[in-house]
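Quick one: the structure is below, and I'll ask about it shortly.
The complex is shown incomplete by one protein chain, all other protein chains being positioned as in the whole.
The letters A, B, C, D and E name the chains in turn, as written, and every chain counts its residues from 1.
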Amino acid sequence: MSILHTISKSPFQNQSLSSCVAHASSGDAILMIEDAVYGAVSGTAAAAQLAEGENISIYALGPDLSARGLGEAKLAEGINIVDYDGFVELAVEYDKTQSWL
Amino acid sequence: MSILHTISKSPFQNQSLSSCVAHASSGDAILMIEDAVYGAVSGTAAAAQLAEGENISIYALGPDLSARGLGEAKLAEGINIVDYDGFVELAVEYDKTQSWL
Amino acid sequence: MKFGIVVNEGPYTHQAADTAYKFTKAVLEKGHDVHRVFFYHDGVNVGTRMSVPPQDDRHIQRNWSELAEKYDLDMVICIAAAQRRGIMDENEAKRQGLDGDNIAPGFRISGLGQLIEAGVQSDRLVTFGD
Amino acid sequence: MKFGIVVNEGPYTHQAADTAYKFTKAVLEKGHDVHRVFFYHDGVNVGTRMSVPPQDDRHIQRNWSELAEKYDLDMVICIAAAQRRGIMDENEAKRQGLDGDNIAPGFRISGLGQLIEAGVQSDRLVTFGD
Amino acid sequence: MNDMPEDGGGVVKKFLYVNRKAPYGTIYAQESLEVVLIGAAFEQDVSLAFLDDGVFQLVKGQNTDDIGVKNFSPTYRALGDFEVTKLFVEKESLAERGLTEDDLMEIMYEDEDDDWEEKPSITFVNKSELAAIMADQDVILSF
Partner (left out) sequence: MNDMPEDGGGVVKKFLYVNRKAPYGTIYAQESLEVVLIGAAFEQDVSLAFLDDGVFQLVKGQNTDDIGVKNFSPTYRALGDFEVTKLFVEKESLAERGLTEDDLMEIMYEDEDDDWEEKPSITFVNKSELAAIMADQDVILSF
């Protein structure tokens, strides 16, 4: 059964993103919210880790990106931006949600 | 002027210990308290980082080690154990304290 | 679809209570049901009516209270977590011999079983925390 | 030697308020002075008298209140942080039109200047937080 | 009476409690355990996962006398009495933290389907096995 994984912490400060990626299965999705959206910046170690996941969709919450001054130009390839409505749609689409606190 | 650096977070979850070690100067001391005492366990990446500091004294708070079931046999070499009184003495001995929150 | 929402952090210090609010609002506006919002750990502090943020800042507690009123939300504060942290309703305050309470409109205090029950009854359980 | 102590986290959730208490007690028992204990961020939540932890657990607020009484400690809660989070003394509660307050004995509410002043006046400033 | 099961009659879901934080530094481990104990009354299919710093919760010999915080670690050994018998501990998390299986408390339960024989509650799994366990759940509660 598919999982929507959410991460809220900066990958430069905390290991949650790294642990999440290591436990996500094929067909899962990862959504970065709050300070975790810094993991979407291209050229960083976090973005490289995210790119390693095979058949895992990667999302970032747009409102949190804007708040932090991260425009689309700064983002790594393959990252999909959603708003709160999109977050709800993802929660519906995947069978369950796991928060990496 | 010498600094007593304190760290309270687990080095396996958070980057504070790593950043602290990188900013400590010769003659400083590092005291691990609360969940940071896990960094004192021998054979871990954290203990190796701590050992790299040149002329930096390393301490761990004994009450926090005991609470977490970490006996002296588990600890890396060169780590000095202090209690709350010893913590106060260190704060007096060094010119100022910096908390790596 | 029926959602359960868990809020684990208090107001202002962590963004979790804000994100949970935005998410819950979006769930409701899209026509889904919210079975319950459960406030645990420091999340219980969201339910204090004594919060007075600066005029130019959002009022997190009031946002939640208004959402609860508009959509008839069930917002439950964990009793064990609330007692430790000093969030009280009238009954609890009396039982503890306190001279007043501080719970905000739309919140109620109940047991942890309400969290499990939300997990059993909801199609999706979504947790916000630190 | 004169110490200033800063407590940045609330009771029970993080160990910081416990460690700060143990440290402050040790400072005083060794005969040093404590110029002030300043509660900032979620640390303001330490000062609620509505906290009722389980019987077999420590009572963090009461520990601090008793230490303050024994050693005539100056324990200051930051007003800006307290307003956001719902910690009120009688004056503030009145000013905000609230029907009651929740501050515990030994704590007083004042401005951030008290933190800076503690830094200026103390020989050592030690911060406990998350 | 607040904590008694209600309405859920008949529905049995797979619940996984994910424990990723160390004890004492924060309260999450302790308050997670409080949920597990209450949840046991609901007769769901309960598992607990310990990974990352969560493995520290099960280290034996915890003594909190000098920090003044309540030692809740004995409660893990009582989980069997609440019919919570599936504890999964991640091997990689242990190794990274300089721990071995012997550093953990022994946690046993009596198997009512096997003549009440005493059996270990902890199963050591690797990362990919734990990922599969997560995928298999209906509800995941994270602490």
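Simple rule for what comes next: contacts are C-beta pairs under 8 Å (C-beta built on N, C-alpha and C of every residue); 3 or more make two chains touch, one makes a residue touch a chain.
Source: prediction; values computed, not measured.
Enquirer: Looking at the whole complex, which of D:3, D:23, D:40 or D:107 touches the chain that is not displayed?
Expert: Considering the complete complex, D:40 is the one touching the chain left out.
Enquirer: Please identify which residue in B:15, B:49 or B:80 touches the non-displayed chain.
Expert: Answering carefully, the residue with contact to the hidden chain is B:15.
Enquirer: Could you list which residues of chain B touch the chain missing from the display?
Expert: For chain B, the residues touching the absent chain are 1-3, 15-16, 19, 22-25, 28, 96-101.
Enquirer: May I ask you to list the residues on chain A that touch the chain which is not drawn?
Expert: Counting over the whole complex, chain A touches the hidden chain at residues 8-10, 12-13, 34-35, 38, 41-45, 47, 62-64, 66-71, 74, 83.
Enquirer: In terms of residues, what is the contact footprint of the unshown chain on chain C?
Expert: Contacting residues on chain C, toward the hidden partner: 12-15, 18-19, 21-22, 56-58, 63, 130.
We adopt the following convention: only the chains that are shown with their structure count from here on.
Enquirer: Go through the assembly and pull out the chains touching chain D as well as chain E.
Expert: Common contact partners of chain D and chain E, which must touch each of the two, are B, C.
Enquirer: Using the touch rule from the top, work out which pair, B-E or B-D, shares more C-beta pairs.
Expert: Between B-D and B-E, contacts are more numerous in B-E.
Enquirer: Quick one: point me to the chain whose Cα centre is farthest from that of chain C.
Expert: With centres defined by C-alpha atoms, farthest from chain C sits B.
Enquirer: Nearest whole angstrom, what separates the Cα centre of chain A from the Cα centre of chain B?
Expert: Distance between chain centres, rounded to whole Å: 33 Å.
Enquirer: Between chain A and chain E, what's the gap in Å when you average each chain's C-alpha atoms?
Expert: From the centre of chain A to the centre of chain E is 27 Å.
Enquirer: Of all residues in chain B, which are in touch with two or more distinct other chains?
Expert: 8-9, 12-13, 34-35, 63
Enquirer: Where does chain D touch two or more other chains at once, residue-wise?
Expert: Where chain D meets two or more other chains at a single residue, that happens at 12-13, 15, 19, 22, 54, 57, 130.
Enquirer: Taking all chains into account, which pairs touch?
Expert: Here the touching pairs of chains are A-B, A-C, A-E, B-D, B-E, C-D, C-E, D-E.
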